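The complex appears here minus one protein chain, its other protein chains still in place.
We just call them A and B in the order they show up, numbering each chain from 1.
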Amino acid sequence: MSNLAKACSILLDKIRDENPLIHNITNYVTVNDCANAVLAIGASPVMADDIDEVEEIVSISSALVINMGTLNQRTIRSMIMAGKKANELNIPVVFDPVGVGASKLRNKTAEEILSQVEVDVIRGNISEISYIAGVKATTKGVDAGIVDEKYKAVDIAKTVSNNYSCVVGITGEIDVISDGRRLTKIANGHKLLSKVTGTGCMTSALIASFCGVTGDYYAAAVAGIATMGISGEIAFEKAGIMGTGSFHISIIDSLSKMNSTVFLERGIIDEGKY
Amino acid sequence: MSNLAKACSILLDKIRDENPLIHNITNYVTVNDCANAVLAIGASPVMADDIDEVEEIVSISSALVINMGTLNQRTIRSMIMAGKKANELNIPVVFDPVGVGASKLRNKTAEEILSQVEVDVIRGNISEISYIAGVKATTKGVDAGIVDEKYKAVDIAKTVSNNYSCVVGITGEIDVISDGRRLTKIANGHKLLSKVTGTGCMTSALIASFCGVTGDYYAAAVAGIATMGISGEIAFEKAGIMGTGSFHISIIDSLSKMNSTVFLERGIIDEGKY
Partner (left out) sequence: MSNLAKACSILLDKIRDENPLIHNITNYVTVNDCANAVLAIGASPVMADDIDEVEEIVSISSALVINMGTLNQRTIRSMIMAGKKANELNIPVVFDPVGVGASKLRNKTAEEILSQVEVDVIRGNISEISYIAGVKATTKGVDAGIVDEKYKAVDIAKTVSNNYSCVVGITGEIDVISDGRRLTKIANGHKLLSKVTGTGCMTSALIASFCGVTGDYYAAAVAGIATMGISGEIAFEKAGIMGTGSFHISIIDSLSKMNSTVFLERGIIDEGKY
């Protein structure tokens, strides 16, 4: 059992003890799942995106998620304002650049957020994080596309981590988490997770839930991503045979049953360095 | 069996007979659950929030829900316009002041709505209703916070009821419903209901469904709150062991199976006076 896995498992218990409030500025597609995932892991969600209240809401929160899923002019301004306020108050910010690379608006918005807000964790798929790294990637809407093979996820994660002084999580068959120096690979998960919308968004919301109870955002990113991977595996075992609707519901079930014992038994977390 | 419980149970059958149209101006987090809860209990939901159509939509509806969950400048104007039109046409208005106390925008909006619209039922948690009562309460985002202990839910409900000449429902471990004179306590429900987002919003939408078939809004509030409590209990018995995802779905299942017999067998409704 790695020290990192143990640290993550302790955070799981801590979320249920401390019940941190997580402010989500997110999309209208997966918002219900994000709220229920946050509740299932033991934190409390608050979804608020009006520019006249985001500063106050983030001020009473333990972490902020900025998710670009269905961004629009109104919410982009709120994202940046909330992010700046979070920075001012040392509240951790998790950034999910959904679909960056797919439109100029998304590219410009990601750039604006990254230049005006200091984000603590960026989580995305390989296409999204490659775009952030400045690597040419083909994106397919909000799904992972094909990235030039000479670039590897581990290198891309390191680049982005160094460029923005933050933790980077690239989720995929093997998840890669880096803080520029350390490198963790997680082998949990199930391919059916890509057949339910919002599993990425929920992962970002889980990372924020972990950030809400620790200053170690690297551990929080590993914990959030591994928690979703393990929950996906359990959900597949329990309900995968029934179809993607039941699998979807079973992910939330698994999150709500997650604890440090299950995490340590199931987590396939390979801790390393560059 | 109390007369009130019997009156509520009759309304349940009436909803399935009359299939009232319920106009919801609500949040994008729990809107799908609200629509499915309204359908499950036998009414028809319509979600419409553009200022250019809310007056027409409310005019063909049997009740209106104003839910502040993810309010913004655009929808606040629509809420007030729809509420005024409902008043003009004697269509009942249920107000769910989600998260009031958590931001100036929410406080100001609740005040605007309550000063410009005559609401027939207000439903919220103890923090929200305490704020409306003018009692200092700590809110935790959209969840119930801690209220100064010298104030009791029964007194707070009475105050708000008298101040706004409406029925007030405070949902919690013991639900309290008051019209300023009468006082009903409901002991149904399950603590897991607080681990699924939207159970409060759904309760408000159910109250509106009941308001759509009766002029007795006190009975409608009791019926809506008890229906959710009973459904939560049944859902826990059927699916609670599986986790909060399955429990969530089972709430809708239970609503869709609800009838006067189940209501009368299960309802723990204590009717009284001040």
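Here is the rule we go by: a contact is a pair of C-beta atoms (placed from the backbone, for glycine too) under 8 Å apart; a residue touches a chain by one contact, two chains touch by 3 or more.
Source: prediction; values computed, not measured.
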Checklist line | Touch with the omitted chain, as defined above, among A:Leu11, A:Ala48 or A:Ala102 | finding: A:Ala102
Notebook entry, point to check: Thinking of the whole complex, not just what is shown, which of A:Ser9, A:Thr30, A:Ser61 or A:Ser178 touches the missing chain?
Noted result: A:Thr30
Notebook entry, point to check: Which chain A residues touch the hidden chain?
Noted result: 27-30, 32-33, 69-73, 99, 102-106, 140-143, 195-198, 242-246, 248-249
Margin query: I need the residue numbers on chain B that touch the omitted chain, in ascending order.
Written below: 21, 23, 28, 31-32, 35-36, 39-40, 44-50, 52-53, 56-57, 60-61, 74, 248-257
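Just so it is clear, only the chains that are shown with their structure count from here on.
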Margin query: Centroid from C-alpha atoms only, then distance chain A to chain B, rounded to Å. What do you get?
Written below: 33
